[in-house]
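The complex appears here without one of its protein chains, the remainder shown in place.
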Amino acid sequence: MLDTYPDRINIDRVQLAGAIDALLACAATCTACADACLSEQMVGELTKCVRTNLDCADICDTTARVLSRHTGYDANISRAQLAAAAMVSGSCADECLRHQRMEHCRICAEVCRAAERASQDLLASMERHRANVHK
Amino acid sequence: MLDTYPDRINIDRVQLAGAIDALLACAATCTACADACLSEQMVGELTKCVRTNLDCADICDTTARVLSRHTGYDANISRAQLAAAAMVSGSCADECLRHQRMEHCRICAEVCRAAERASQDLLASMERHRANVHK
Amino acid sequence: MLDTYPDRINIDRVQLAGAIDALLACAATCTACADACLSEQMVGELTKCVRTNLDCADICDTTARVLSRHTGYDANISRAQLAAAAMVSGSCADECLRHQRMEHCRICAEVCRAAERASQDLLASMERHRANVHK
Partner (left out) sequence: MLDTYPDRINIDRVQLAGAIDALLACAATCTACADACLSEQMVGELTKCVRTNLDCADICDTTARVLSRHTGYDANISRAQLAAAAMVSGSCADECLRHQRMEHCRICAEVCRAAERASQDLLASMERHRANVHK
(Lines give C-alpha, C1' and ligand atoms only; values in the text may rest on other atoms or scores of the structure.)
Protein backbone atom coordinates (compact mmCIF):
# COMPACT_ATOMS: atom_id res chain seq x y z
CA MET A 1 0.00 0.00 0.00
CA LEU A 2 2.89 2.40 0.66
CA ASP A 3 3.60 2.56 -3.08
CA THR A 4 0.10 3.86 -3.78
CA TYR A 5 0.41 6.89 -1.50
CA PRO A 6 -0.07 9.86 -3.84
CA ASP A 7 2.34 12.26 -2.14
CA ARG A 8 5.90 12.33 -0.80
CA ILE A 9 6.96 10.18 2.20
CA ASN A 10 9.92 11.39 4.26
CA ILE A 11 11.12 7.94 5.32
CA ASP A 12 12.66 5.06 3.34
CA ARG A 13 9.61 3.11 2.13
CA VAL A 14 11.15 -0.37 2.37
CA GLN A 15 12.31 0.15 5.94
CA LEU A 16 8.98 1.73 6.87
CA ALA A 17 6.98 -1.16 5.39
CA GLY A 18 9.19 -3.63 7.27
CA ALA A 19 8.59 -1.87 10.57
CA ILE A 20 4.80 -1.70 10.05
CA ASP A 21 4.70 -5.43 9.22
CA ALA A 22 6.83 -6.31 12.26
CA LEU A 23 4.60 -4.23 14.55
CA LEU A 24 1.38 -5.74 13.20
CA ALA A 25 2.77 -9.27 13.57
CA CYS A 26 3.81 -8.41 17.14
CA ALA A 27 0.36 -7.05 18.03
CA ALA A 28 -1.44 -10.11 16.67
CA THR A 29 0.97 -12.55 18.33
CA CYS A 30 0.73 -10.80 21.70
CA THR A 31 -3.09 -10.91 21.63
CA ALA A 32 -2.89 -14.67 21.01
CA CYS A 33 -0.13 -15.21 23.61
CA ALA A 34 -2.10 -13.36 26.31
CA ASP A 35 -5.03 -15.68 25.63
CA ALA A 36 -2.89 -18.82 25.54
CA CYS A 37 -1.31 -17.84 28.89
CA LEU A 38 -4.82 -17.41 30.33
CA SER A 39 -5.65 -21.01 29.46
CA GLU A 40 -2.52 -22.49 31.07
CA GLN A 41 -2.97 -24.37 34.37
CA MET A 42 -0.27 -22.21 35.92
CA VAL A 43 -1.92 -18.91 34.89
CA GLY A 44 -1.19 -17.56 38.37
CA GLU A 45 2.52 -17.44 37.49
CA LEU A 46 1.85 -15.80 34.13
CA THR A 47 -0.10 -12.69 35.09
CA LYS A 48 2.79 -10.30 34.41
CA CYS A 49 3.21 -11.98 31.01
CA VAL A 50 -0.50 -11.54 30.18
CA ARG A 51 -0.38 -7.89 31.18
CA THR A 52 2.76 -7.11 29.19
CA ASN A 53 1.25 -8.93 26.18
CA LEU A 54 -1.87 -6.75 26.41
CA ASP A 55 0.16 -3.54 26.60
CA CYS A 56 2.38 -4.69 23.74
CA ALA A 57 -0.63 -5.55 21.53
CA ASP A 58 -2.24 -2.13 22.12
CA ILE A 59 0.96 -0.11 21.71
CA CYS A 60 2.19 -1.94 18.57
CA ASP A 61 -1.28 -1.71 16.94
CA THR A 62 -1.37 2.03 17.54
CA THR A 63 2.22 2.52 16.38
CA ALA A 64 1.53 0.67 13.11
CA ARG A 65 -1.46 2.95 12.54
CA VAL A 66 0.54 6.11 13.19
CA LEU A 67 3.32 4.93 10.83
CA SER A 68 0.74 4.10 8.13
CA ARG A 69 -0.33 7.76 7.95
CA HIS A 70 1.72 10.26 5.93
CA THR A 71 -0.71 13.17 5.43
CA GLY A 72 0.29 16.15 7.61
CA TYR A 73 3.31 14.19 8.85
CA ASP A 74 4.77 15.24 12.22
CA ALA A 75 8.06 13.45 12.95
CA ASN A 76 7.87 14.22 16.68
CA ILE A 77 4.70 12.15 17.08
CA SER A 78 6.07 9.20 15.09
CA ARG A 79 9.33 9.21 17.05
CA ALA A 80 7.65 9.34 20.47
CA GLN A 81 5.23 6.54 19.62
CA LEU A 82 7.98 4.44 18.03
CA ALA A 83 10.07 4.81 21.18
CA ALA A 84 7.16 3.43 23.23
CA ALA A 85 6.86 0.49 20.80
CA ALA A 86 10.59 -0.27 21.04
CA MET A 87 10.34 -0.18 24.85
CA VAL A 88 7.28 -2.41 25.22
CA SER A 89 8.27 -4.97 22.58
CA GLY A 90 11.69 -5.32 24.20
CA SER A 91 10.14 -5.79 27.66
CA CYS A 92 7.60 -8.27 26.30
CA ALA A 93 10.34 -10.25 24.51
CA ASP A 94 12.24 -10.47 27.84
CA GLU A 95 9.13 -11.54 29.76
CA CYS A 96 8.06 -14.20 27.23
CA LEU A 97 11.62 -15.55 27.06
CA ARG A 98 11.34 -16.43 30.76
CA HIS A 99 8.49 -18.81 29.85
CA GLN A 100 9.88 -20.14 26.58
CA ARG A 101 9.23 -23.76 27.51
CA MET A 102 5.69 -22.89 26.42
CA GLU A 103 5.63 -22.75 22.64
CA HIS A 104 3.37 -19.66 22.49
CA CYS A 105 5.79 -17.66 24.65
CA ARG A 106 8.81 -18.90 22.70
CA ILE A 107 7.35 -17.74 19.38
CA CYS A 108 6.01 -14.52 20.91
CA ALA A 109 9.46 -13.66 22.29
CA GLU A 110 10.93 -13.94 18.77
CA VAL A 111 8.22 -11.86 17.14
CA CYS A 112 8.51 -9.20 19.87
CA ARG A 113 12.30 -9.08 19.45
CA ALA A 114 11.89 -8.56 15.70
CA ALA A 115 9.45 -5.69 16.38
CA GLU A 116 11.87 -4.17 18.89
CA ARG A 117 14.71 -4.24 16.34
CA ALA A 118 12.59 -2.87 13.51
CA SER A 119 11.40 -0.05 15.79
CA GLN A 120 14.91 0.79 16.97
CA ASP A 121 16.29 0.74 13.40
CA LEU A 122 13.54 2.98 12.08
CA LEU A 123 14.01 5.33 15.02
CA ALA A 124 17.74 5.51 14.26
CA SER A 125 17.03 6.33 10.60
CA MET A 126 14.61 9.05 11.64
CA GLU A 127 17.19 10.54 14.01
CA ARG A 128 19.80 10.55 11.22
CA HIS A 129 17.28 12.19 8.89
CA ARG A 130 16.61 14.86 11.49
CA ALA A 131 20.32 15.45 12.02
CA ASN A 132 20.80 15.89 8.25
CA VAL A 133 17.89 18.30 7.93
CA HIS A 134 19.17 20.46 10.80
CA LYS A 135 22.76 20.49 9.55
CA MET B 1 0.12 -19.12 16.87
CA LEU B 2 -3.16 -21.05 16.77
CA ASP B 3 -1.25 -24.32 16.93
CA THR B 4 0.35 -23.31 20.24
CA TYR B 5 -2.99 -22.79 22.01
CA PRO B 6 -2.89 -25.29 24.91
CA ASP B 7 -6.60 -26.16 24.96
CA ARG B 8 -9.37 -27.16 22.55
CA ILE B 9 -10.62 -24.75 19.85
CA ASN B 10 -14.20 -25.25 18.58
CA ILE B 11 -13.56 -23.97 15.06
CA ASP B 12 -11.51 -25.38 12.18
CA ARG B 13 -8.02 -23.92 12.82
CA VAL B 14 -7.04 -23.43 9.16
CA GLN B 15 -10.22 -21.55 8.32
CA LEU B 16 -9.95 -19.52 11.53
CA ALA B 17 -6.32 -18.57 10.82
CA GLY B 18 -7.31 -17.53 7.28
CA ALA B 19 -10.10 -15.29 8.56
CA ILE B 20 -7.86 -13.63 11.17
CA ASP B 21 -5.20 -12.94 8.52
CA ALA B 22 -7.77 -11.54 6.07
CA LEU B 23 -9.22 -9.26 8.76
CA LEU B 24 -5.80 -7.98 9.86
CA ALA B 25 -4.80 -7.29 6.25
CA CYS B 26 -8.10 -5.46 5.74
CA ALA B 27 -7.62 -3.32 8.86
CA ALA B 28 -4.08 -2.31 7.87
CA THR B 29 -5.05 -1.57 4.26
CA CYS B 30 -8.06 0.53 5.27
CA THR B 31 -5.94 2.64 7.64
CA ALA B 32 -3.53 3.33 4.76
CA CYS B 33 -6.35 3.92 2.23
CA ALA B 34 -8.08 6.45 4.51
CA ASP B 35 -4.80 8.36 4.72
CA ALA B 36 -4.10 8.14 0.98
CA CYS B 37 -7.63 9.48 0.27
CA LEU B 38 -6.94 12.39 2.64
CA SER B 39 -3.92 13.39 0.56
CA GLU B 40 -5.78 13.38 -2.78
CA GLN B 41 -6.59 16.77 -4.35
CA MET B 42 -10.23 15.70 -4.66
CA VAL B 43 -10.53 14.73 -0.98
CA GLY B 44 -13.92 16.51 -0.89
CA GLU B 45 -15.36 13.72 -3.04
CA LEU B 46 -13.77 10.98 -0.91
CA THR B 47 -15.11 11.77 2.55
CA LYS B 48 -17.55 8.83 2.59
CA CYS B 49 -14.65 6.58 1.53
CA VAL B 50 -12.41 7.88 4.36
CA ARG B 51 -15.16 7.34 6.90
CA THR B 52 -15.98 3.82 5.74
CA ASN B 53 -12.24 2.99 5.75
CA LEU B 54 -11.96 4.18 9.37
CA ASP B 55 -14.96 2.10 10.48
CA CYS B 56 -13.65 -0.90 8.58
CA ALA B 57 -10.18 -0.61 10.16
CA ASP B 58 -11.61 -0.41 13.69
CA ILE B 59 -14.17 -3.19 13.23
CA CYS B 60 -11.80 -5.63 11.49
CA ASP B 61 -9.05 -5.00 14.09
CA THR B 62 -11.47 -5.75 16.91
CA THR B 63 -12.91 -8.81 15.15
CA ALA B 64 -9.43 -10.28 14.63
CA ARG B 65 -8.74 -9.79 18.35
CA VAL B 66 -11.99 -11.50 19.37
CA LEU B 67 -11.28 -14.43 17.02
CA SER B 68 -7.74 -14.76 18.42
CA ARG B 69 -9.11 -15.52 21.88
CA HIS B 70 -10.31 -19.04 22.75
CA THR B 71 -10.34 -19.05 26.55
CA GLY B 72 -13.92 -18.95 27.88
CA TYR B 73 -15.19 -19.03 24.31
CA ASP B 74 -18.73 -17.67 23.71
CA ALA B 75 -19.93 -18.35 20.16
CA ASN B 76 -22.63 -15.67 20.35
CA ILE B 77 -20.05 -12.90 20.75
CA SER B 78 -17.86 -14.20 17.92
CA ARG B 79 -20.83 -14.53 15.58
CA ALA B 80 -22.21 -11.06 16.29
CA GLN B 81 -18.81 -9.39 15.83
CA LEU B 82 -18.08 -11.43 12.70
CA ALA B 83 -21.42 -10.35 11.21
CA ALA B 84 -20.40 -6.71 11.75
CA ALA B 85 -17.05 -7.40 10.05
CA ALA B 86 -18.75 -9.04 7.04
CA MET B 87 -21.09 -6.04 6.74
CA VAL B 88 -18.45 -3.29 6.97
CA SER B 89 -15.86 -4.99 4.75
CA GLY B 90 -18.53 -5.57 2.08
CA SER B 91 -19.63 -1.91 2.25
CA CYS B 92 -16.04 -0.70 2.18
CA ALA B 93 -15.25 -2.92 -0.83
CA ASP B 94 -18.25 -1.38 -2.66
CA GLU B 95 -17.23 2.17 -1.74
CA CYS B 96 -13.56 1.75 -2.72
CA LEU B 97 -14.59 0.09 -6.00
CA ARG B 98 -16.31 3.35 -7.00
CA HIS B 99 -12.86 5.04 -6.84
CA GLN B 100 -10.79 2.23 -8.30
CA ARG B 101 -9.01 4.53 -10.75
CA MET B 102 -6.93 5.38 -7.67
CA GLU B 103 -4.56 2.52 -7.02
CA HIS B 104 -5.00 2.61 -3.22
CA CYS B 105 -8.78 2.23 -3.54
CA ARG B 106 -8.44 -0.52 -6.16
CA ILE B 107 -6.19 -2.60 -3.88
CA CYS B 108 -8.26 -1.78 -0.80
CA ALA B 109 -11.46 -2.96 -2.54
CA GLU B 110 -9.83 -6.34 -3.22
CA VAL B 111 -8.51 -6.76 0.31
CA CYS B 112 -11.91 -5.76 1.78
CA ARG B 113 -13.69 -8.23 -0.49
CA ALA B 114 -11.39 -11.02 0.67
CA ALA B 115 -12.13 -10.11 4.31
CA GLU B 116 -15.87 -10.07 3.57
CA ARG B 117 -15.70 -13.56 2.04
CA ALA B 118 -13.55 -14.98 4.84
CA SER B 119 -15.95 -13.53 7.42
CA GLN B 120 -19.03 -14.90 5.65
CA ASP B 121 -17.44 -18.34 5.22
CA LEU B 122 -16.39 -18.55 8.86
CA LEU B 123 -19.84 -17.37 9.93
CA ALA B 124 -21.43 -20.11 7.80
CA SER B 125 -19.16 -22.75 9.37
CA MET B 126 -20.07 -21.51 12.83
CA GLU B 127 -23.78 -21.66 12.00
CA ARG B 128 -23.39 -25.23 10.72
CA HIS B 129 -21.49 -26.14 13.88
CA ARG B 130 -24.27 -24.68 15.99
CA ALA B 131 -26.92 -26.59 14.00
CA ASN B 132 -25.01 -29.86 14.55
CA VAL B 133 -24.59 -29.26 18.26
CA HIS B 134 -28.30 -28.54 18.71
CA LYS B 135 -29.43 -31.49 16.57
CA MET C 1 -19.25 17.29 20.64
CA LEU C 2 -22.37 16.02 18.84
CA ASP C 3 -23.80 19.55 18.81
CA THR C 4 -20.79 20.84 16.87
CA TYR C 5 -21.22 18.43 13.96
CA PRO C 6 -21.75 20.71 10.95
CA ASP C 7 -24.20 18.50 9.04
CA ARG C 8 -27.39 16.52 9.64
CA ILE C 9 -27.42 13.46 11.98
CA ASN C 10 -30.12 10.83 11.37
CA ILE C 11 -30.42 9.72 15.00
CA ASP C 12 -31.74 11.49 18.10
CA ARG C 13 -28.66 13.30 19.43
CA VAL C 14 -29.46 12.93 23.14
CA GLN C 15 -30.00 9.18 22.86
CA LEU C 16 -26.91 8.82 20.69
CA ALA C 17 -24.73 10.77 23.14
CA GLY C 18 -26.02 8.61 25.98
CA ALA C 19 -25.15 5.41 24.14
CA ILE C 20 -21.64 6.62 23.25
CA ASP C 21 -20.99 7.60 26.89
CA ALA C 22 -22.31 4.25 28.16
CA LEU C 23 -20.10 2.33 25.71
CA LEU C 24 -16.98 4.33 26.58
CA ALA C 25 -17.59 3.84 30.31
CA CYS C 26 -18.07 0.12 29.67
CA ALA C 27 -14.83 -0.18 27.67
CA ALA C 28 -12.79 1.62 30.33
CA THR C 29 -14.34 -0.36 33.19
CA CYS C 30 -13.79 -3.71 31.43
CA THR C 31 -10.11 -2.91 30.81
CA ALA C 32 -9.70 -2.20 34.53
CA CYS C 33 -11.77 -5.24 35.60
CA ALA C 34 -9.71 -7.60 33.41
CA ASP C 35 -6.57 -6.31 35.12
CA ALA C 36 -8.08 -6.48 38.61
CA CYS C 37 -9.13 -10.11 37.96
CA LEU C 38 -5.55 -10.88 36.87
CA SER C 39 -4.24 -9.73 40.24
CA GLU C 40 -6.66 -11.86 42.29
CA GLN C 41 -5.23 -14.94 44.04
CA MET C 42 -7.95 -17.05 42.44
CA VAL C 43 -7.18 -15.85 38.90
CA GLY C 44 -7.47 -19.46 37.71
CA GLU C 45 -11.23 -19.29 38.30
CA LEU C 46 -11.55 -15.91 36.57
CA THR C 47 -10.07 -16.61 33.13
CA LYS C 48 -13.45 -16.57 31.35
CA CYS C 49 -14.17 -13.26 33.07
CA VAL C 50 -10.84 -11.76 31.92
CA ARG C 51 -11.46 -12.91 28.36
CA THR C 52 -15.02 -11.56 28.21
CA ASN C 53 -13.79 -8.27 29.70
CA LEU C 54 -11.14 -7.99 26.97
CA ASP C 55 -13.66 -8.68 24.18
CA CYS C 56 -16.12 -6.24 25.75
CA ALA C 57 -13.49 -3.49 26.00
CA ASP C 58 -12.46 -3.89 22.35
CA ILE C 59 -16.02 -4.16 20.98
CA CYS C 60 -17.45 -1.25 23.00
CA ASP C 61 -14.47 0.99 22.12
CA THR C 62 -14.95 0.28 18.43
CA THR C 63 -18.73 0.73 18.62
CA ALA C 64 -18.35 4.13 20.30
CA ARG C 65 -15.99 5.18 17.49
CA VAL C 66 -18.40 4.03 14.78
CA LEU C 67 -21.30 5.88 16.47
CA SER C 68 -19.17 9.04 16.78
CA ARG C 69 -18.88 9.28 12.98
CA HIS C 70 -21.70 10.78 10.92
CA THR C 71 -20.03 11.60 7.61
CA GLY C 72 -21.13 9.18 4.86
CA TYR C 73 -23.42 7.47 7.37
CA ASP C 74 -24.37 3.85 6.61
CA ALA C 75 -27.06 2.58 8.99
CA ASN C 76 -26.31 -1.08 8.21
CA ILE C 77 -22.79 -0.79 9.65
CA SER C 78 -23.94 1.03 12.80
CA ARG C 79 -26.71 -1.51 13.42
CA ALA C 80 -24.46 -4.55 12.97
CA GLN C 81 -21.77 -3.15 15.28
CA LEU C 82 -24.33 -2.03 17.84
CA ALA C 83 -25.82 -5.54 17.88
CA ALA C 84 -22.36 -6.94 18.68
CA ALA C 85 -21.98 -4.38 21.49
CA ALA C 86 -25.39 -5.30 22.96
CA MET C 87 -24.45 -8.98 22.85
CA VAL C 88 -20.99 -8.68 24.45
CA SER C 89 -21.97 -6.19 27.15
CA GLY C 90 -24.91 -8.42 28.13
CA SER C 91 -22.65 -11.50 28.32
CA CYS C 92 -20.01 -9.59 30.27
CA ALA C 93 -22.62 -8.28 32.72
CA ASP C 94 -23.77 -11.90 33.30
CA GLU C 95 -20.21 -13.15 33.76
CA CYS C 96 -19.16 -10.36 36.16
CA LEU C 97 -22.36 -10.81 38.16
CA ARG C 98 -21.23 -14.36 39.00
CA HIS C 99 -18.19 -12.84 40.76
CA GLN C 100 -19.92 -9.83 42.34
CA ARG C 101 -18.45 -10.52 45.78
CA MET C 102 -15.39 -8.81 44.23
CA GLU C 103 -16.09 -5.09 44.09
CA HIS C 104 -14.51 -4.63 40.61
CA CYS C 105 -16.81 -7.28 39.12
CA ARG C 106 -19.88 -5.88 40.90
CA ILE C 107 -19.30 -2.40 39.49
CA CYS C 108 -18.33 -3.77 36.10
CA ALA C 109 -21.57 -5.81 35.88
CA GLU C 110 -23.59 -2.63 36.44
CA VAL C 111 -21.67 -0.58 33.89
CA CYS C 112 -21.95 -3.42 31.32
CA ARG C 113 -25.70 -3.73 31.94
CA ALA C 114 -26.11 0.01 31.34
CA ALA C 115 -24.17 -0.31 28.06
CA GLU C 116 -26.31 -3.28 27.03
CA ARG C 117 -29.53 -1.31 27.63
CA ALA C 118 -28.27 1.81 25.88
CA SER C 119 -27.21 -0.32 22.89
CA GLN C 120 -30.54 -2.15 22.73
CA ASP C 121 -32.54 1.08 23.04
CA LEU C 122 -30.55 2.82 20.33
CA LEU C 123 -30.87 -0.25 18.10
CA ALA C 124 -34.66 -0.22 18.62
CA SER C 125 -34.81 3.47 17.68
CA MET C 126 -32.78 2.80 14.55
CA GLU C 127 -35.10 -0.05 13.59
CA ARG C 128 -38.15 2.19 14.06
CA HIS C 129 -36.47 4.89 11.98
CA ARG C 130 -35.82 2.36 9.21
CA ALA C 131 -39.43 1.13 9.35
CA ASN C 132 -40.68 4.73 9.00
CA VAL C 133 -38.37 5.49 6.10
CA HIS C 134 -39.44 2.37 4.21
CA LYS C 135 -43.16 2.91 4.88
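Labels for the chains are A, B and C, by order of writing; each one numbers its residues from 1.
Everything that follows uses one rule, which is that contacts are C-beta pairs under 8 Å (C-beta built on N, C-alpha and C of every residue); 3 or more make two chains touch, one makes a residue touch a chain.
Just so you know, these numbers come straight off a predicted model, no measurement behind them.
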Among A:M1, A:C49 or A:A93, residue touching the chain not depicted: A:C49
Hidden partner interface residues of subunit C, rising order: 1-7, 20, 24, 28-29, 31-33, 35-36, 38-40, 57, 61, 64-65, 68-71, 102-104, 107-108
Residue ranges of subunit B at the interface with the undisplayed chain: 34-35, 38-39, 41, 43-44, 47, 50-51, 54
Hidden partner interface residues of subunit A, rising order: 47-52, 54-55, 58-59, 61-62, 65-66, 69, 71-72, 74, 76-77, 80-81, 83-84, 87-88, 91, 95
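Everything below uses one rule, namely that only the chains that are shown with their structure count from here on.
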Interface composition of copies subunit A and subunit B: same or different, split at half: same
Interchain centroid distance [CA atoms averaged], subunit A/subunit C, Å: 28
Contacts with two or more other chains, residues of subunit C listed in rising order: 47, 50-51, 54
